[in-house]
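For this depiction, one protein chain was excluded, whereas all remaining protein chains were kept in their positions.
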Amino acid sequence: MYVNKHLQNFTNIYGHLYRRKKMQGNCILEMTDIEKRFEGTHALKGVSAALRKGEIHALVGENGAGKSTLMNIVSGVIRPDAGKMYMAGKEVHFSCPNEAQAAGIGFVHQELALCHDLSVGNNIFISHLPNKHGFVNTEVLNRKSREIIGKFGKSGQGIDPAAPVSSLSVAQQQIVEIAKALSMDCRVLIFDEPTSSLNEEEAAELFAVIKKLAAGGMAVFYISHKMDEIFSQCDVITILRDGSLIETVRVSDVSSEYVVSKMVGRELGSLYPGKSVNRGEEMLRVEDLSRSPKFRGISFSTYKKEILGLCGLVGAGRSEIARAVCGIDRIDRGRILLEGRQVNVRSCKEAANAGICYLTEDRKADGLFLDMSLSENMIAPQLNRFSSHGFISGKKISDVLMYYKKLMRVKFSEPQQPMKSLSGGNQQKLMIAKIIAMHPKVVFLDEPTRGIDVGAKAEIHSLLRELSDKGISVVVISSEMPETVGICDRVVIINNGTKIGELSGKDLTQERIISKISAADEVMVKGGL
Amino acid sequence: MKLRKLVAVIPALCLVFSMVACSSRNTAKQVSSAESAQSSSDHTLAGITTASSGQTYYMVTFLSGYSFWTECWRGFKDAADLLGVNAKYGGATDYDVNSAVTSLQQIIALKPTAMAVTCMDASAYKEPINSAITSGIPVVTFDSDSPNSNRTTFIGTSNYAAGVAAANYIAKKLSGKGRVACLTRTGQSNINERIQGFIQTIAEKYPGIKMVQVVDAGNDENEAATNISSLLAKDSNINYIFAGLQQAVLGTETALSESGLKGKIKIVGFDTDKTTLDSIKNGTVEATLSQSPYAEGYWSMIYLYMLANQQCIKSSDGWYKKGFPSLPQTCDSGCTIVTAQNVDLFYTDQSK
Partner (left out) sequence: MLNKNGLTENLNLQKIKSVKELSVSVVLCVLLLFASLISPAFFSGANLKTTAVGFSCNGIIAIAMTLALVSGGFDLSVGSILGLSSISVVVLANSGVPIGIAGLFGCLVGVLCGLINGFLIGYVKLNAFITTLGMQQMARGLIYVLTNGGSVGLKPEAGVNAFRFIGSGTVGGFPVLVIVFLVFSVLGDIVVRKSSIARNVFFVGSNEKTAMLSGINTKFVKMMVYTLTGTLSGIAGVLTLSRFGTATASTGSGVEMTVISAAVVGGVSLSGGKGTVAGAIIGIILLSIITNILVIMNVSVHWQNFITGMILILAIIFDALSNRKRH
């Protein structure tokens, strides 16, 4: 307690000095007392922050804390009700994204904002196409795009400026999104959860790029939930909670537990619940599953009371395997046995009826009905259960919805409000609730905590452990190594569409996983692929 | 939420209420005027027309903007003015059986004194016409009939007969030997009847004349021109083209002039639109058929008036219930071939 108080004094003093220093013109962007209300919600209550040149400034807070709102104000998407913004000392007002961009503010969105039918080059230069007398200069466009993509090193390889964005993987699309921001010669760059679809390697390259930009004077706002990233990459952290500014601290002065506790307003226990002690009978067995060219010869089993992880690099084929087992994609070869009996899953409905369910990684695209109400989303996969005599029963739906609202601490006011009015994290929670409400035997969760803050992540992790203990076979696909290692009892490692190994118990560490993958890659390289 | 549902119900209730109120009001008004005319014992023209002055007669068409009906309406209105009654024009603006029948039923619901109806589809119109008659509204049909219905009489010329007349005219001009083609409009039964009359007469009466092909006139003159041109590209050895409807005439004219066949192939058109008449005057079109739209409208009105004011005809008591033996079952308004000789007679007062 004394240490805490000491730290607090220190940061207060530092904050004061910090503020004085910024007045010396090193500050590129400053916001004072920003207020914003939406219908009934007080999203920002007098938030102030400052960003210096060359600084990587993290913005943290739970869902609904106001981070996105604040950044939307900075990037000109919405206007504040009160408060001022200054750039390089001069007051600025942005009435549209265009003005913010012109002032040098770039934004890399969490939900990728790309035009999928157009080429990579077109997307990068969307707001400033290089043209000659009004006609797009495709040569210059592609050349400049290649230059910017080249800055990403290995991750940028394989991205052809002329290829349509729809042909790229999610990770590559994110690179394009970042390239778009970089192409505008911005002075301030805002990143909103940029590594959510990147693996370790790609994330490391991204950080290298960011560090280089910061070294060159770029000011970076970095919104993230990943404490380890923040503590390894960022210089300063601004903590928001429920629309208020809690504190601005230097990374070197605090610990991640401190930041997390300030974020949630209470002491948080361990992020990951304990591991399972002994596993039950075999639930699902997959034998020699193949679907060229995505994966071949995949065999593994899941057990009751054990959380299995499918891990590997982004693009290794884990999602494809899960989708095939759940009947969404077809299988070329292979058998699936559930509780010892073979099942034929030709469609996802058959799979769901058998008890095998899938939770998608991209909720916006294929996980939710954004324009429909929360109730309608909840009942969509099992209308029969929620109707009596052919008519949908409002009471049954609301009972189930309230149960999960309490269980997963979802924030919403009315079951009839549209799904899109919820924050990303709450949407994710309800999507998980929808699947769990189907009482499956086996559930494949693809990136279950993507876009969710630390507090909610912990809740979901313990929920998954509870489900597993109750006898549901839980399979988790996650690109966050720490999460995989923390929540899973055993992992199956997939690389380039083949299974290269399994790890469990004490062997289950990040280092072992990574070394297994690199070993497999080396074999491939040596084999001349 | 409950409040929202309630708010939605209120306007619906108002609508229903006003519909009920209005219709009962209308019924009352119409019935009283018809009754008053019937009960008058004065059999002089002055007496009858005084009693009937509040009556409203409806002319109901389909594709109601079509210029042919405008002429019919002119005749109808002139007769109504003569008799001192109100005349109204109604009908669906588009070419669709459902909306035509719906607008017919809506007009029936207004309880007019009597109705002159042209039938887009004979069987679809049968029920509405019959129900109008049972509710006391006399109905005559004009131009396109619904012969199985209980309509009192049909004033018009059969489209089939018009096609026959065209065939006879062309055959005479060709002295029984030659090659012809024609344009029709798929899905429009009155046009198809004309073409049927034309084709069958040629086939049965004039073995020396070959019917080369029937072509679709399409949605507008561009499609008509395109289709006829395609035919002419394959086979331009044709003497006469019968354009079974007014809009096809323009397309055919243009197709001929674009293929350089103007003058080599003659056109017989249909209806007396001003541009067609002008084309006859300047020789681009040789002849057209007139179905006397004015007469159809005029005589429809006269018939209806007689039916609605039964005391006009003293032939026998209760002659209305006895099937009005004094009125002919059909009335042929005639079909004339219009050529450069008599074209001036067919221009109407509408100057554009």
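Read from first to last, the chains carry the letters A and B; within each, the first residue is number 1.
Heads up, the rule we're going with is that a contact is a pair of C-beta atoms (placed from the backbone, for glycine too) under 8 Å apart; a residue touches a chain by one contact, two chains touch by 3 or more.
Please read all numbers here as calculations on a predicted model, not as lab measurements.
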| query | Where the complex has a chain not shown, which of A:Asn98, A:Ser169, A:Ser255 or A:Asn344 is the residue touching it? | reply | A:Asn98
| note | Where B:Asp145, B:Glu193 or B:Asp273 are the choices, the one touching the absent chain is B:Asp273
| What residue numbers in chain B mark contact with the hidden partner chain? | 65-70, 93, 184, 186, 213-216, 218-223, 225-227, 229-236, 246-247, 250-251, 254-255, 257-259, 273-275, 278, 350, 352
| said: Touching residues of chain A against the unshown chain: what are they? | reply: 77, 96-98, 101, 107, 109, 113-118, 122, 126-127, 129, 131, 134-136, 138, 142, 146, 149-150, 157-158, 160-163, 166, 180
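The rule is simple: only the chains that are shown with their structure count from here on.
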| remark: dist(centroid_CA(chain A), centroid_CA(chain B)) in Å evaluates to 70
